[in-house]
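Shown here: the complex without one of its protein chains, the others still in place.
Now for chain A:
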Amino acid sequence: MANAASGMAVHDDCKLRFLELKTKRTHRFVVYKIEEKQKQVVVEKVGEPIQTYDDFAATLPADECRYAVYDFDFVTAENCQKSKIFFIAWCPDTAKVRSKMIYASSKDRFKRELDGIQVELQATDPTEMDLDVFRSRAN
């Protein structure tokens, strides 16, 4: 199925990995990349449940855009353990304009494929996807 705005297809693997993260909890995070030549969104990296936020932040390149899904665990005010699924649109200021355009126009269509995202975050530099931001958006 092609994306009407930018013509990017979504590889089946993307949806599979997301469902595994949601139901079976076998991953901490999934990082997606748009392969321009193949004209589709593919899975670039998958993180183990034991990996932390810092490992996740390290996988995102500083000069290129990515999409990511992160399973964030936290404790609420009433002292119960909860987790929320975050969708992060990583578009650093230093990336190429063409790259930012493609990712921005394909984002909506891609998100619709992933059913069950609770919070969406857009980050243009590392401070915007800091742990403090996660915590404040989780509540």
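Note that in this section a residue touches a chain if its C-beta (ideal position, glycine included) is under 8 Å from a C-beta of that chain, and two chains touch if they have at least 3 such contacts; residues count from 1.
The rule is simple: contacts and distances are computed from a predicted model.
Going by its UniProt record, the hidden chain of the complex is named "66 kDa stress protein" among "Fumarylacetoacetase", "AP-2 complex subunit alpha", "Glutathione S-transferase" or "66 kDa stress protein". Contact with the chain not shown here comes from a single listed residue; of A:L19, A:V75, A:M101 or A:L131, that residue is A:L131. Annotation for chain A: contacts to the undisplayed chain at residues 54, 93-94, 125-127, 130-131.
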